Structures are given as C-alpha cells and as structure tokens.
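Attaching a single structure in structure tokens format; questions to follow.
A protein chain is absent from this complex, but the other protein chains hold their places.
Going in written order, the chains are labelled A and B, and every chain counts its residues from 1.
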Amino acid sequence: MSIATDVEPSFLESENTLASWLFTKDHKRIALLFFASITFFFFIGGFAATLIRLHLANPEGLLQPAMYNRMFTMHGIVMVWFFLIPSIPTTLGNFFIPMMIGAHDLAFPRVNLGSWYVFNLSGLVLLYALIMGGIDTGWTFYTPLSTNYASGYVFAAAMAVFVNGFSSIMTALNFVVTIHRLRAPGMTWMRLPLFVWGIYAVSLVMLTATPVLAMDTMLLAVERFLGVGMFDPTRGGDPILWQHMFWFYSHPAVYIMILPAMGMVSELITCYARRPIFGYAGMTMAMMAIAIVSFFVWAHHMFVAGISVYSAIVFSLLTFFVAVPSAIKVFNWTVSLHKGVISLDAPMLYALGFVLLFTIGGVTGLMVATLAVDVPVHDTYFVIAHFHYIMVGGTVSAFFGGLHYWWPKMTGRHYPELWARFAAILTFVGFNLTFFPQFILGYLGMPRRYYTYPAEWQPWNLLSSAGASILAVAYVLPLVYLGWSLLYGRRAEGNPWRATGLEWQTPSPPPKHNFETTPVVTTSPYAYNPEDGSYVTQDGTAYA
Amino acid sequence: MKVDAKEAGALPFVIAWLLMVGLVGLSVWTAFLPIGVWSPIIEFTVAAAQTATIFILFMRLKGPPSLKWLAAGTGFFWLLFLYGLSMTDYTTRSSWPS
Partner (left out) sequence: MPSAAATLKPEIQFATLDQQGETAQLGIWVFLATETLFFGALIFTYYIYRMSYPEQIAHAAKDAVLWCGSVNIGLLLTSSLTMVLAINAAAQGRRRELVFWLVATVALGVIFLGVKGYEYYLDYKDHVVPAANYVEKPGEGPAGEMFWVFYFVATGLHAIHLSTGIGLVLYMLWRVSRGEITPAYYAPLEVVGLYWSFVDVVWLFLYPSIYLVGRS
C-alpha cells in the first residue's frame, strides 16, 4: 500500500497548544482525555485492591480494621463509578462511534467535553473525601449506616457519585442521539457494527437508570446533612426503600459495565477469526433484551435484606430470564469461531479470555439468583468472585482487547506483539489464581467486608493474594510497553488488521474530521471470507 | 389545526391554556369532596391530561409518531418498572408499615 502524502495532519498534530486539548471539540481528543482520567482512577482503585489483598494474606492482617473498611469502600466506589462504568464508552466509544458510523463527530461535541469536566469534578470531590479520611460504608452506602451512624465523609462521597452521574448522562445522551441521527448514507441499523449496538444499548441503560441513583444519593445526602429524612426506621422510614432505588440503578449498572465489552468482543472475534458473526440479528436483539430486562431484576441483591419472600421469588424468576440473552451471545461467539482462521494476537487472546471468564461469571450468577443458594452465600466471597469474574475477567479483558486492537489506529504505532500476548496470558493466569479461590472461600462461608477470618482459610486467601500480585504485574506491563510504543513502536498503516469497519478506512492516526467526504455504506459488517482471506469493507471495497 | 411554529396562530394555545386552568379548578374542587381514594385518582388523571396537552400541543409532539415521542414516553414508561416491581415487596411484606 503506497504512502499517500496526507494533506491533512492527524488529529494529534493538527494543533499543539494546551488550550487546543483542554477546549477541544474533537471526540478523538476527548477520548484521550478520558483515557488519562480513567487510567488514573484505575490505579487508585488498584492501589486499594493491593492493600486489601496484602492485608488478607494473613488473618492478623496489615491494616487497622477501620482502615480496612475504608479500603474496600474506596476500591468499590472508585472501580465502579470512576473506572468500569466510564471505561469503554468514554474512551473507545468516544473515539470510534463517529468513525464507525461514518460521521465527522458526535452530535454534541461541547456536551462531550463538558462530560469530561464534570467527570473530573466528581473525581476531585471523591478525592477530597478520600484524602480527608474516606468512608467505611462499602460502595453500596446502605442506610441507616451511611445516614446516621457512619463516621467519615459520606456526604462528600455521595455528592461525588451524584455529580458523576451527570457525566454518564451527558455521554449517553450524546451517543443515543448520534447513532440515531448521524449515520452515513447506507448505514442502516442492521449494518451497524455490534460495538455500536453495544454502546447504543448501554447508553439507553445509563439514561434510564442513572437519574434514579441521582435522586437516591441526593436523598441520602439530605438525610446525612440535616439529620432527618426518608430512611430512618426510628422515624417511620424504610431503609429498604433506599436499597430499592439504589439497586434499581446499580443492577442495570452492571450491565452498563458489560454491554460495551460484549460489543467489543464481537469486533475482535470477527476480525481475528476472519469470519462474520454468527447470528448478527440475534446478537443485536440480545443486547437490547439485556438492556431492558436488566431493569426487572434489581431486588436479587436484596434477597436477605428484608423484602418479602414473595417479592424475592418474583425477582429470582426474572433474574433467570435475564441470563438467557447473555447465554445466546456466548453461544454465538463460540460458533463464530467455527471454521474461522484464527490468529492469536493479543486482542484475540483477551477476547477468548473474556468468553471463558464471562461464562464462569454468568453461570455463578445463575447460582446466586437461586434463592436457596443465595441465602447462605450472600455477602460472602462467592458473590465477590462472581462479580469480579464478570467485571474484571469480562469487562477489563474486553477493554484491554479493544485498547490493543485500536491502538494502531489511535496512535499510528504498533504495540510490541510478544509482550502484549505475554501480558494477556499473565492476566488470565493471575486473574484465575486471584478469584477462583474466592468461590471456594465463599462457599466455605467467609463473609465479605470482614477484616479477618479463621486461620484454616488462610491457604485459599494466600493463593488469592499471590494471584493478585501476578495480576498487578499484568496490568502494569501494558502501561510500560504501550508507553514505549508511542515513541519507538513501528508505524502503523491505515488498516493493519485488514478489518472491515469504516474506522479502518482512514489514515492512522485519523485526521481531525475523520473522513474527507462522508462515506457511503453498501456492505454489512464483518464481510470476511475465511476460506480465501478476502474481505469487503463497509464502504464496498473488496480486498483479496 | 397547524402547530408548525412557522404558521401557528395563538388561538389553539390560548384555548388549551384556558382548559388547563379550568382543570386545575376541577382538581381543587375534587380535593374537598369526601370521595376517598377517588380524589387522588381524579387529581392525577387531571395532571396526566394537562401533561399530555402540553406535550402534544405546546411541546409540538403532534404529528406522526416519531423518535421524540419515544423519548418523551420512555421516562414515564420506565417509572412503571420501578413502581410496579417495588409493589411486589410493599404489598406483601408483613413487617411493613412498621
């Protein structure tokens, strides 16, 4: 492929002042700004996790009990709202949604930039709360502990979460409107790449769930601040009402964390197996079904909180339903590998890891959805293992897969492939070593959020902490070699993976407005032919 | 009756406004009647009718069903999930109200 003289400089080079970054309207620059923010918070949350695992390696522990409580609270709040929820949408989503649909930018670029500033503002409020001494309520802020009894900076932390929600809403609003209104000619809904569907579905969930959390945290803050409110049982209030509204958001929130990852995995499996996705329509409907049905299951987090047993039965049944579309997706990803020509580049390793780890997480989800199982394992390490398999084994794997897949496009550089594969495998090993023992511990009865445990459980805890140390290395490695690649990596061409999406029909890195002229779409996504290695890009160009 | 802003006259909106103010009066009158649970039912139906008027006429949702209709309705529809499914708990919990 000959190197054309690029008349237009790339988006990285077009302007170079600080102001051109801090006041940018370019969705690609905003994506990089978000990358910086969420990476920062990932390491803060990771620091807390490191201290937790160091502490739990030994029943005598390392931290004072009160400090331990602050650590797991900080870990949860930071990882949920300041890493997982924004991760894929604000970084890869912001960068690639306009490009994948053939648009020059998102519908509301200033709202996009505003979302970043609001996110950082909420981060500053949270950092204030943490530095001033933190809170110890757990990330779930249950009342009346959080409103009446907890010491610490509950009001500030609740306000941080409240403000953070606005960032979510702004981003999601942008995506929904953009995907509806700015698709290029010929880009029909059923020709959209599945990553776009994933971002669309997640945006619907963000828009409908977050406002309820906003109200719940506001009422919590009011009660905390004024000493009177709606959730004090000594004054006729119902603490479970707080939980109903909290989980009405927080259950869909876990689907906020997984839907973009699912979309990402579809991109990776098709490209690295050189095959169309099996059951495209089923995949789109599954993601929409997950988005909607996720709103019907929230009280499965409250089975032993004090809701009626009849309500618990209803929610248990509905929770079984929500597993079905996820299972359909796992079947389809697996079948999509059949007769493919599979290359085990790092992104594919992360994608395959996702499918296996998400499956384990999902199946154990069905286990805890079962009332009889949940009663003994609720609030034990079984639940912790379950959700870490999905959020870390799932979402973080997909995030790293997407990061590597699109790294050449975003930066114009190749990452070092051998190091990346090593990190991917190390992640998989370290992850399983960290979290599989926790299933066993939970089943044996080890409660979560306790600063100590009986000595006979130490071997499993030690195994878990050892795994965590491996995982830590696996997460730091990409920081090192990706950083290295920015300066010394081999320069990338437009389409190094020979992929079919519109985003690959641009130079690497892309120019400021993505496309010189709006592309016209004629082809469905993933038009790969595994038999002869040919493919057709979405704008209709065939390659041998 | 055209409500495209470029051709709209004031009359339809003034009539709608008079009707909505009248409905407020109906609501207030209903509040003082000894009809038990029917009071709030009527009052909130009035509120819904006024909302529909404002949405369709003042906020120009009139016309063929569109994406804006979906956006307008989704908030209310989603609240049904919260209210409805919570009722499985509040109507069957023996320890509530305390």
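Going forward, a contact is a pair of C-beta atoms (placed from the backbone, for glycine too) under 8 Å apart; a residue touches a chain by one contact, two chains touch by 3 or more.
All values reported here derive from a predicted model rather than from experimental measurement.
Asker: Which shown chains does the chain we cannot see touch?
Answerer: A, B
Asker: Please identify which residue in A:52, A:74 or A:219 touches the non-displayed chain.
Answerer: Missing-chain contact among the listed residues: A:219.
Asker: Touching the hidden chain in the complete assembly: which of A:9, A:65, A:133 or A:227 does that?
Answerer: Checking the options A:9, A:65, A:133 or A:227, the one contacting the hidden chain is A:227.
Asker: What is the set of chain A residues that contact the non-displayed chain in the whole complex?
Answerer: 98, 103-109, 111, 169, 173, 176-177, 180-182, 207-208, 210-212, 214-216, 218-219, 222, 226-230, 235-238, 241, 245, 248, 513, 518
Asker: Which chain B residues would touch the chain omitted from the figure, given the whole complex?
Answerer: 4-6, 8-10, 13-14, 17, 20-21, 24, 27-28, 30-35, 39-40, 43-44, 46-47, 50-51, 54-55, 58-59, 67-68, 71-72, 74-76, 78-79, 82-83, 86, 90, 96-97
Basically, only the chains that are shown with their structure count from here on.
Asker: Looking at the complex, which residues from chain B come into contact with chain A?
Answerer: Contact set of chain B toward chain A: 67, 74-75, 78, 81-82, 85-86, 88-89, 92-98.
Asker: Which residues, counting only chain A, touch chain B once they are in their complex?
Answerer: Residues of chain A touching chain B: 180, 208, 212, 233, 236, 238, 240, 244-245, 248, 295-296, 298-299, 306-308, 310-311, 314-315.
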